[in-house]
Every structure is written in C-alpha cells, then in structure tokens.
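Of the protein chains in this complex, one is absent; all others appear in place.
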Amino acid sequence: MRIPCPTCGPRDLREFTYIGDALRSAPALEADADTWAAYVYTRRNPRGEHLEYWQHSHGCRQFLRVRRDTATHVIHAAACVGPHATEDEA
Amino acid sequence: MGRYSIFAVAAGALGGNRGWRPAWRKAVPKPSYEVVIVGGGGHGLATAHYLAREHGITDVAVVEKGWIGSGNVGRNTTIVRSNYMLDRTVPFYEASLKLWEGLSHDLNFNVMFSSRGVINLAHTPAQMDIFTRRANSMMLNGIAAEMLDVAGLRRRVPLLDVSPAARFPVVGAIHQARGGTARHDAVAWGYARAADSRGVDIIENCEVTGFLREGDRITGVRTTRGDIRARKTAVAVAGSTSQVMALAGIDDLPIESHVLQAFVSEGMKPALDVVVTFGAGHLYISQSDKGGLVFGGDIDGYNSYAQRGNLPIVEDVASAALAMFPAFSRVRLLRTWGGLMDMTMDGQPIITTGPLPGLYLNCGWCYEGFKATPASGFTFAWTIAKDEPHPLNAPFRLDRFRQGRVLDEKGRGPYPGHH
Partner (left out) sequence: MSGYRLTSGGNVDRQRPVRFAFDGRPCTGLAGDTLASALLAEGIRLVGRSFKYHRPRGVLGIAAEEPNALVSLRGGGRHEPNIQATMAELHDGLEVRSQNAWPSLGFDALAVNGLAGPLFGAGFYYKTFMGPTRRAWMWFEPFIRRAAGLGPPPRQADPDVYDRNNLFCDVLVVGGGPAGLAAARAAAECGARVALCDERAAFGGSLRGAAREIGDVPAQDWIDAQLAFLAGRGAVLLPRTGVFGYYDGETLGAVERVADHLPAPSSGQPRQRYWTIRTAEVVLATGAVERPVLFAGNDRPGVMLADSVRQYAETYGVACGRSVTVLANNDSGHAAARSLAAAGVTVARIFDQRPEVGPAIRAIAVGIGADLRTGWTVVATHGGKGLHAVTAAPADGSGRAERFETDCLAMAGGWTPAIALASQRGSAPVWSDALGAPLAGVPAPGARWRVAGAAAGRLDTAGCLAEGAAAGHAAARAAGFDAAPSAPPACAAEPVGLHPAPVPRHPDGKAFVDFQNDVKCADVALALREGYVSVEHLKRYTTLGMATDQGRTANVNAIALMAAATGRSPGEVGTTRFRAPAAPVALGALAGRHTGAHFQAVRRTPVQDWHVRHGGVLSPVGPWLRPRAYLREGETIRTAYIREAANVRGAVGLCDVSTLGKIAVEGPDAAVFLDRVYSNAMQSLAVGRARYGLMLRDDGMVLDDGTAWRLSETSFLVTTTTTGAGAVMTHLERLHALFWPGLRVALTSVTSQWAGMSLAGPRSREVLAAALPGTEVGNGVLPFMGLLEARMDGAPVLVARLSFSGERAYEVFCGADHGEAVWERLLQAGRPHGIMPYGTEALGTLRIEKGHVAGGELDGRVSPFNLGLEGLLSRKKAFFGSALLERPGLHAADRYELVGLVSTAGVPLRAGSHLAEGPRTRPGPSQGFVSSTTFSPATGQEIALALVKGGRARIGQDMFAADPVHGAHHPVRLAPPCFVDPEGARMRG
C-alpha cells in the first residue's frame, strides 16, 4: 500500500501508523460516559469505503484522514488533519 | 462406510476406496428449524455439534456463504494452548484444551491434536516476572506449567538461538507441555461430519441476506436459497460479524476487522518438535506434520476485509523467525495467506445472548479463535439452549466495555489493532 501524504508525496505503508476509525467524531472532554464509551468501544467497521486516521510516523508525523476501501485497499484520498490541515478531499 | 477406523481404511482400500460416503450431506434448506446457525466455520460447526450432543437439539441448520471452513479455521497457525493469565479467561481456554484432548475420539475424525508443548520465550527479567505471574495463574487454576531456563531450552529446542550475543538474548521461558497444534481443516470437517451424523443440516453456498423479524424479535434468516425460519438464530461469522449484524440493524459493535497473515515454509524433515513464541516481537512458530514451518506474527494493523496483507509484516515475521532460528535462513517461504480477524477492544471474544430477542452472538475472536473452537462451540450451544451463559463464557459479555470489566490479557488498551 502506498499512501499519498499531502506533505511528503506517495509513501510506502511502512512509514505510516494506523491510528483508527475516522467515522466517529471526537467527543468533548465533558461529554458523558455513554458518549465516550460509544466513541472508545464501538465501530461501524464497514466493508468497502472507510474513513480512517493514519499518522505519517516515519515521515512528517502529520495525521492524515484517509478514504480507503477496506475490501480492495484502494486509497481514494488523503488529507492532513489537525493544526496543519490541508484541503480535505476525503 | 460410516465409522472411521484403521479397519475401515483397510476395507476401503480392498474395495478400491469406492465405498466411502460423503463426510457430510449436501443438505438443502428446510423452511424452518429450531436453531439456525449463521456461519459454517469452526465455531458454527462446533456449536451445531454440541447443540446436538449436549442438548439433544438436532433440528439445526448451519448456513454457510461459501464452503465450510473457508474462514479462519482454515487460515491459522493451528496453535492450541491454555497458558493465559486472567482468572476470567484461563478456565475457558483450559476447558477448550480439555475438549481438544478428546476431540478426535469425540468426533471419530482425526484432528491430529498434537500436544507437543508450547514455549513462550522471555528476553528480560521483567518478562520472566510476567511469565511467572502467568504460570502461577495457570497453576492456581489447576493447570500444569513450568519455567525453563536457558540450559533447558537448549536441550528442548536445539536450533533455537540462546546465545548472549543475540539482540534480545533469551533468559528463560514458560512451557505448557499439554499445548500444541492440530490439523486445522480437519476440525471443520470433523465437526461437520459429527453434527451431520446427528441430523444437523449443513447448507453450503447459502448466503444470509437479511433477518426475519417480528417486531424486535429475530425469527430466522433470509438467504440466497430462500427464507429459513428459526426459533433461535445464532451468528458466528468472525470477521464478517459487522456486516451480518448490520442486516439486523446492529450497526455498532466493539469490533474491527483486520487482516492477519500466516506463513508456511517448504516441507523438511523434522527440525522443531514444539511450538515456540518469540518474546521480543510477535512471532509463533511450529513445524507441521507435513514438514513445513508454520508461523505468524502481528496483524497488518489496518481495517481490512481483503484476506491479504502487505510486505512490512512479511519482512518483520521473517526477521523475527531468524532471530529465533538462524539456521532457517535458507529455508524458503512457500505460502502466505490472510485471515479476516474480528478484533475486539480488549482482545477477547463475545459469546452472548442477544443483542436482540431470538438472536445469539459469538464473535470477536482476535488471535484466540482456533484454540477456542471447542469451548466456543460448547458454551455457545449452552447459551443458545438455556438462554443464559455458561459460567465459562459469562465474562465474555457485550456490555463489559461500558461496565469497565474488560478482559485485557495483554494490557494493550481499547485499541483493537494492538491486541
């Protein structure tokens, strides 16, 4: 797998760390336990298109939101998230 | 020919092997059953067997999308052991190991359970402490365990690198002599044949496309071969759990599907007669009866339904194998494959009634599925028959995460890719 890092270009899988599901949005710290439990413990786990976070851990260390197909491993788009977010095509 | 034995094989040979019957019937679905089990893998077939044998419930269909045993029961590294640490998991895996020990007889099918021993290597004093804790957990639960020192390892595993010059020198190990390996496909076929012989219908090439329901209650399944009504519907589909349960309207489960690669080398004469796991990386290795080294490591680490992985893990696994066994450098990798792993948030499974009336769920097997097959089938059958968990699977409930009663053997936290 090669992931198109918006800052570094297409790079090999081994440079990245899978961070997890990006279908859920991060709860506020003050949110209740049910909200947090749902965030921490449950997943849609789709077969097919998925939104997920990866970190370019052996590169720019940016967090990427990647639109990837879990059945074919095709990567449709990747954008940086966080303080250095790039145009989000995902 | 019905019963398998050396005499049957001899008689069969004399008859040109023309007298053998199918190991299980190619059943066609009836309109309704007492119990429908979705998933003709090891766990679904074992559940059918124990429903029939333990509870006398034989009006059972196992519906399988493809061919039975096409999932993880035929895609693993065949290791069987009960060397766990937590008091709530140890008894379950030990019950499984006990069932393994009698399984060939129980099923009249040689699953080649080989209690050749399982050795986990430790590379630091701290790791020896953890293994001591684990061994003592086992002992206090009535399970034999022993600690090996370097001299003992050298005798038991002559090709293992125990030199102090290694990057992570081996300092000792935990050994469960009763652990070992089994012939994976035989487990699916043996359970299928045994269940079939008690009247269970095994229906292959039958994909579930939806659930029948009355209100909240699940009353059967829609399949590519027609609707099948059932008083009880049980789901045991491992990596496909999220897809199948979504058909019942359950969209969020504590599961991610990942790919775990497994590896086998070319066949060789015997070189390794015990299962060995690495402690300075994730690797487990044994040699099959056919002579191939069978080994595996970590999951690739990203969600996947593709049943194939990528090169980084292949390289990691090869270098870890050689860190343990430098002599295998010129041995050639023959085949790799990928299993679809239902990884939970704590590395342990879910075996439960619900989450809807009439529905029963068995999933989340992570790395533990193969060795757990008998106990999973046994306890799931109990749960289905009695509508309550057996004490062995009582901890494996779905709400344990919300309740804060997780079963995190490895202490890796709520990150399914880390278990």
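We call the chains A and B, going by the order they appear; numbering starts again at 1 in every chain.
Here is the rule we use: a residue touches a chain if its C-beta (ideal position, glycine included) is under 8 Å from a C-beta of that chain, and two chains touch if they have at least 3 such contacts.
These figures come from a predicted structure and were not determined experimentally.
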item: Displayed partners of the chain not shown (whole complex); value: A, B
item: From B:Thr132, B:Ser197 or B:Gln243, residue that would touch the chain that is not displayed; value: B:Thr132
item: Touching residue (missing chain; options B:Ser32, B:Asn108, B:Ser197 or B:Gln243); value: B:Asn108
item: Which residue of B:Arg156, B:Arg198 or B:Arg412 touches the chain not shown here; value: B:Arg412
item: Residues of subunit A (touch criterion as defined above) contacting the omitted chain; value: 1-2, 10, 12-13, 17, 19, 26-33, 35-37, 39-41, 53, 55, 57, 61-63, 69, 72-75, 81-83, 85
item: Subunit B residues touching the omitted chain (full complex); value: 4-6, 8-10, 12-14, 16-18, 20-26, 66-67, 69-70, 74, 87, 101-102, 104-105, 108-110, 112-115, 123-126, 128-140, 145-147, 159, 165-168, 183, 185-186, 189-190, 204, 265-271, 273, 280-281, 287, 289-291, 306, 308, 310-311, 314-315, 318-323, 326-337, 400, 402-406, 408, 410-414
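Criterion: only the chains that are shown with their structure count from here on.
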item: Inter-centroid spacing, subunit B versus subunit A (mean Cα positions, whole Å); value: 30
item: Residues of subunit B that touch subunit A when the two form their complex; value: 240, 242-243, 251-257, 301-306, 310-312, 345, 401-402, 414-417
item: Residue ranges of subunit A touching subunit B (in the complex, touch as defined); value: 1, 13-14, 17-18, 20-21, 33-34, 37-38, 40-47, 50, 52, 54, 68, 70-73
